[in-house]
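With one protein chain removed, the remaining protein chains of the complex are shown where they sit.
Letters A and B name the chains as they come in the text, with residue numbers starting at 1 for each one.
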Amino acid sequence: MISDLFTVTVLVGILASGIRLSTPYLYAAIGEAFGQKSGVLNLGVEGQMLLGAFAAFYVALTTGSLWLGLLTAMIVGALMGLAMAYVTVNLHAEQGISGIGFYLFGLGMSDLLFQKLMGTVETVKGFPEIYIPGLSDIPGIGKIFFSQNILVYGAYLLVPIAWFVLNKTTLGLKIRSVGENPDAADSLGVSVSRIRYFTIILGGTLSGIAGASLSIALLNVFQQNMTSGLGFIAVALVYFGGWRPIGILGGALLFSFINSLQLWMQVLSIPIPSDIAVMMPYVVTILVLVATVSKVRAPSALSKPFERGD
Amino acid sequence: MQSRLNSLIDALLPVLATLAALLVGAVMLMFLKVNPVVAYAALWDGAFGSSNAFAETLVKATPLLLVGIGICISFRGDVINIGGEGQMIIGAVFATWVGLNFTGLPGWLTITLAMLAGFLGGAIWGGIPGVLKAYFSVNEILSTVMMNAIAVQLMNFLLRGPMIDPAQAEMASQIPQTARLEEIFRLPRLVPTRLHLGALIAVILAVLVYILLWRTTLGYRIRAVGQNPHASRYAGIKVQRYMVLALLLSGAFAGLAGATQVFGVNYRMITDGSSSGFTGGAGFNGIVAALFGGLHPILTIPASILFGALLVGANKMQRVVQVPSALITALNGLVVVFVVSSEIIRKRRQRRREADAKLENDSLPPPTGSGDKQLNQAEAGS
Partner (left out) sequence: MKKIVWFVLTLALVLSACGAPAATEAPVAEVPAATEAPVAEVPAATEAPMAEPFRVAVVMPSAITDLAFGQSMYDALVRVQEEMGAENFEFVYSEGMFVVDDAAAAIRDYATQGFDLIIAHGSQYGSSLQEIAPDFPETSFAWGTTVDTFGQANIFAYEALSQEGGYVNGVLAATLSTSKVIGVIGPIETGDAKLYVDGFKAGVLATDPAIQVNVNYIGSFSDIALASESATTQIAAGADVLTGSAQMVVGAIGKAEEANVLWFGTQSNQASLAPSIVVASQVYHWEVMLKEMIGLIQDGTLGGQSFSANLANGGQVIEFNDGYALPAEAQALADETIKGIADGTVTITLP
């Protein structure tokens, strides 16, 4: 019954779960945005997330420390980023394809390690929801915004931070100039490779956190291929957001809200074939983008290797 | 002579890079307490060890090649098509529908119609992102990723509903698959293995795409738009139209790949709920094959065979030494990274040759070529 959708419970439910679902997208997509702003397309996000998710889970499981797990995920993500940076910056490899290679590597490696080190699905106690006295008690809003775990808050803090770094700092200026006109940046004394190394490693680190947010904060399990295409959606959301953190936030929320809306529609037995319902977030994302034709231009040097002085 | 040797070395680079990746894989195998020599012997045996093994390699290479030649077109036109998975699915759906419904016609005619339908289905699924990019500035990476997911759900919906095998519809289990194609509507086999006509079609099409890209105005314009859209617009080329065309053609070949998988290998569509269950990941791996082939349709033929051999051989390796399939996936990733990284060596060698040539010809005036000539020169190395 369609009318069942318009109740407070459903509305609060959609918003709260939309915010949870959007968390891994935010980390991964903002990381990807940094890379793309500096001219590097990384299609390996999914692989970095999977390795990060496994590292976080395994360390948390064996040491009992969630923070150590998170740290390991960041290191693993950063190392994946480092390898990607070496291959794309120093060896000038085609970025899209290297990304696919790193995706396959992460997909296989995380599964292999899972099978050899754990062997079966286990659970950990993940980061708990944080209760903020006063705020969490506000009806509706409290449950939506103030009863989430630390990594969810972190994702939302990341949005303004990323905006600030990209737009208001010298570092951001350098990143943007390297992505727009690497030759000019180079002639002004900005090291193109150093900036790109930085953004790719940062992207890997954030993808690692994105994976950890799944395995030790939101879902608290690890299973092979648990991201199931999430990393590719994150890359797509960078384009949706026009490389702006706030736009990415909008895209991640739109996609997640529609996704949780379709879950509710099925749960409320609204007669719609399940496959068609599952399609909704993908279709709506495209349609919204079509309706709001934006003329945001991609960084000019995106996916072009930089070679000095030709 | 010299140049022939040089191009031979260039052509062998991906093979060398693959070997280097397998060397790293050997370390991983040793961690798993598996003898790498035994493992790799099995890999070789599985890919080339017998005529049947080699036929399996070619069967695996066929969709890679078809997707790959499409990728050559789109990447040359500077559009990134990562929607091969979805395009394969829709192409297969179109073709299967024809194969199951046009049963009154002679076999060859139905097959031809089905292949065309597959081509059309893929063209539609590739054309949509093309139109979205050209006229609505929707980035094609975003739209193709989304269209892949939509195609999967569409396939699931069709195979468990309107297109389900009538026999399954009556059973409680309701396996999501279509009816089986009648024998006369299948792509004929070439030798007594699973090798089917699709492989030959793919090779012929690779040659045709080469001609299209380098011997026709259409191909020239697609490449010109890819190299420099601003200059092309200035030169009077309708840039948007060629963007759409590049993605549409790319999708069409992927759609044909989906159709040949149904008509040459599986004889029906089955879904396990994911895209790779049907496509075998060829929509992605085809991109890799095309890049291995330097985005050259003809060179994509050996590149597809190499990658197909790796996939087929790795499965054999899994069976013989019983390593988890996850290792195979990781190994494939390494191969991709290594091969794409080895490109730099080819580029350096090429630059050195050009520098040498330049020294020799220094007295001659520089070529005052049109855009076309420069384009051809830039491409000549690949």
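What we mean here is this: a contact is a pair of C-beta atoms (placed from the backbone, for glycine too) under 8 Å apart; a residue touches a chain by one contact, two chains touch by 3 or more.
Since we're looking at a predicted model, the values are computed, not measured.
Only one residue from A:113, A:173 or A:190 touches the chain missing from this view: A:113. Summary of contacts with the chain left out: across B:12, B:38, B:218 or B:231, the touching residue is B:38. For chain B, the residues touching the chain absent from view are 20, 23-24, 27-28, 31-33, 38, 46, 56, 59-60, 152-153, 156, 160, 167, 171-177, 180, 194, 261, 265-268, 270-274, 276-278, 280-281, 311-312, 315-316, 318-322, 324-326, 330, 334, 337-338, 341, 344-345. Seen from chain A, the chain kept out of the figure touches residues 9-10, 12-13, 17, 20-21, 24, 55, 58, 76, 79-80, 82-83, 86-87, 91, 105, 109, 111, 113-117, 119-123, 214, 218-221, 223-230, 259-260, 263-264, 266-269, 274-275, 277-278.
Everything below uses one rule, namely that only the chains that are shown with their structure count from here on.
The centroid of the Cα atoms in chain A and the matching centroid in chain B are 28 Å apart. Contact residues on chain A toward chain B in their complex (touch as defined above): 43, 47, 83, 87, 91-94, 96-98, 100-112, 114-116, 224, 229, 232-233, 235-237, 239-240, 273, 275-276, 278-279, 282-283, 285-286, 289-290, 293-296, 298.
Of all residues in chain B, those touching chain A in their complex are 32, 80, 82, 132, 136-139, 141-143, 145-147, 149-150, 153-154, 156-157, 160-161, 284, 287-288, 291, 324, 326-337, 340-341, 343-344, 347.
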